[in-house]
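Note that one protein chain is taken out, while the other chains of the complex remain in position.
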Amino acid sequence: MINKIYSSPAEAVADVFDGATVMISGFGEAGSPIELIHALIDQGARDLCVISNNTGSGHVGLAALIENRQVRKMICSFPRSANSRVFPELYKRGEIELELVPQGTLAERIRAGGAGIPAFYTPTSVGTPLSDGKETRVFDAVTYVLEHALQADFALVKCQAADRYGNLVYNKTARNFGPIMCTAAKTAIVQCRQVLDPGGIDPEAVVTPGIFVQRVVEVQHPADESLLVAEERRYPW
Amino acid sequence: MINKIYSSPAEAVADVFDGATVMISGFGEAGSPIELIHALIDQGARDLCVISNNTGSGHVGLAALIENRQVRKMICSFPRSANSRVFPELYKRGEIELELVPQGTLAERIRAGGAGIPAFYTPTSVGTPLSDGKETRVFDAVTYVLEHALQADFALVKCQAADRYGNLVYNKTARNFGPIMCTAAKTAIVQCRQVLDPGGIDPEAVVTPGIFVQRVVEVQHPADESLLVAEERRYPW
Amino acid sequence: MVSNEKLSGWSVQQMAEKVAHDIPDGAYVNLGIGIPELVAGLVPEGREVIYHTENGLLGMGPVPPAGMEDPELINAGKKSVTAIPGACYFHHADSFTMIRGKHIDVCVLGALQVSEKGDLANWSTGDPQAIPAVGGAMDLVAGVKTIYVISKHMTKTGEPKIVKECTYPLTGQEVVNRIYTDMAIIDVIDKALVVREMAPGVSFELLRDCTGAPLHRG
Partner (left out) sequence: MVSNEKLSGWSVQQMAEKVAHDIPDGAYVNLGIGIPELVAGLVPEGREVIYHTENGLLGMGPVPPAGMEDPELINAGKKSVTAIPGACYFHHADSFTMIRGKHIDVCVLGALQVSEKGDLANWSTGDPQAIPAVGGAMDLVAGVKTIYVISKHMTKTGEPKIVKECTYPLTGQEVVNRIYTDMAIIDVIDKALVVREMAPGVSFELLRDCTGAPLHRG
């Protein structure tokens, strides 16, 4: 029987290795798999390359993973925000690498990584510093830049509900990067609020087909990251 | 108020012009917008380039459009099937053009056309006659072929339900090419079994967001193409 | 340079009203973070406009009442929003298909600088000490059909923001269609600046003095 359900976040992230590339879902706090990230902090893998739209808030979740010095490099579109303290400080000290990617190019590179497309042309960033050194090409009198697929060893993703096959549905704008990151990672690890029986998700409404998911762990009441940030909590607690 | 609902298939296809490129959804009979195609036959636009996975069955729907000599060129992956008579005959007589595209490349080229990606690399067809004369390139020791986006002036698509914004849901494997064709056409014309009020489709379950759809027409009881083929019906009746 | 203090131009609210006035019925619109967000509340009665936020929502509604916020229903500025009946959610690749694929009609953005050719700089001052962050700005200017910039005409230190050539790093080349400032509404047409409207009390000569590139009368 196919059963992708793991018993705990710790068990689900146990084999993340030093030097791994890890995609982490979320747009700010919405969709960030905070319990999986905290399990990865406990687990301790280092020298990670993390692909995520932002760099986390306060001293929990992704920010805490960075603060714990487990991240060598960030690939993201918006590494600073109102509540981001950790990344900016390390970056200014030259202690963490940054690859800045326009948000749509980031999404498309991840989607390409999952879809077997090694590279594609896009109009985004042409004539800006973010295309410096990149190959350009004209199609129909418009200039485009060549961008390459992104793939990962692991993806950590948050969703609303899952079944034992790994079929997923998400919640509102917490969907964001989750579906494409599941496709682009060798091992997609997903925390869901609820595990349903097969058929419990309408087959017309499945957002991530189970084929893209390797591990599911139920976290019924995920932490509200903004609350933890407001309370100035730090992980590890 | 935004209201994309048209009163009839005839009204919805009235401005299809001679020489237009028209995408038509469907995988065989499943998802083929037969009432819209018949309206296009009545309307009479000629010299069309049609992008569709197949070439129709019997003497109704897409096959009837071809038989009525409105189609100059077909772009498809599988132009013959058990019940296709019209296209093979014209093709053998040299009276219709064919661009044969692997099914996944066809889908990806349409998706690229809708997503502002002018071209991409794919492993499909490398070393086969279908990549003859195409540019190839090696990434990470694997050879890929460069493929270009497909766009259309119109898409004719069948779905299950729609609202006045053009949000769509589909039915089972009749979904196939519909969602990507809506994104890649200047004017996406959709026939649905049912028009619902806004909010009548779960916002988490919308398959085609309304932004990709320009016209919706309700066809409550679309013809069962396989039945028409079995009965050897011909359009125009 | 003329100081901002001396100008009796439009307020930020009035600038946003001018933008809102130009958004047609039925348009799909993406509003940048900050002042552009004001536009949503000012669209004239009788027009239906659909708001897109690049983090995965089409049919974004107004800010929810206090206490009704949902941390998983936010806009691109990471602020709580609502969804209208007929809204839909989608993932980031589909969201940027809407943007890059030229499906969105209008995007309203802030600016650090705009050149007479319509080049836009709005993501970085090039300060090597600053943390670079671009978000979706480059995708929006590359893909949305019409780009409106809403911005003070001059910087806080009285430098023109409309210039011959941008000195800050670009967001996109030849992308801006119209500029709404506290002093004027200016179109970018064929790599030239054409004045469409001036605020009360602003003369063409004053506007020219406050602008770093040649202006043409509309």
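The chains carry the letters A, B and C, assigned in the order they are written, with residues numbered from 1 in each.
Simple rule for what comes next: a contact is a pair of C-beta atoms (placed from the backbone, for glycine too) under 8 Å apart; a residue touches a chain by one contact, two chains touch by 3 or more.
Quick caveat, the model's predicted, so the values are computed rather than measured.
Enquirer: Which displayed chains does the hidden chain touch?
Expert: By the stated touch criterion, the chain not on view contacts A, B.
Enquirer: Identify the residue among A:12, A:117 or A:130 that touches the chain left out of the display.
Expert: Per the contact definition at the top, the residue touching the missing chain is A:117.
Enquirer: Looking at B:10, B:30, B:146 or B:195, which residue reaches the missing chain?
Expert: B:30
Enquirer: Of the listed residues A:78, A:120, A:170 or A:212, which contacts the missing chain in the full complex?
Expert: Reading the full complex, the residue touching the unseen chain is A:212.
Enquirer: At which residues does chain A meet the chain that is not included here?
Expert: 1-2, 111, 113-117, 163-165, 167, 183, 197-199, 201, 203-204, 206, 209-212
Enquirer: Which residues does chain B use to touch the chain missing from this display?
Expert: 27-31, 53, 77-82, 87-88, 91-92, 98, 100-108, 110-111, 122-130, 170-180, 207, 224-226
Everything below uses one rule, namely that only the chains that are shown with their structure count from here on.
Enquirer: Which other chains touch chain A while also touching chain C?
Expert: B
Enquirer: On a C-alpha centroid basis, what's the spacing between chain A and chain C, in Å?
Expert: 29
Enquirer: Nearest whole angstrom, what separates the Cα centre of chain A from the Cα centre of chain B?
Expert: 34
Enquirer: Multi-chain contacts only, two chains or more: what residues does chain B have there?
Expert: 115-117, 204
Enquirer: Using the touch definition from the top, which residues of chain C touch two or more other chains?
Expert: Each of 83, 89-90, 93, 96, 99-100, 142-143 in chain C touches at least two other chains.
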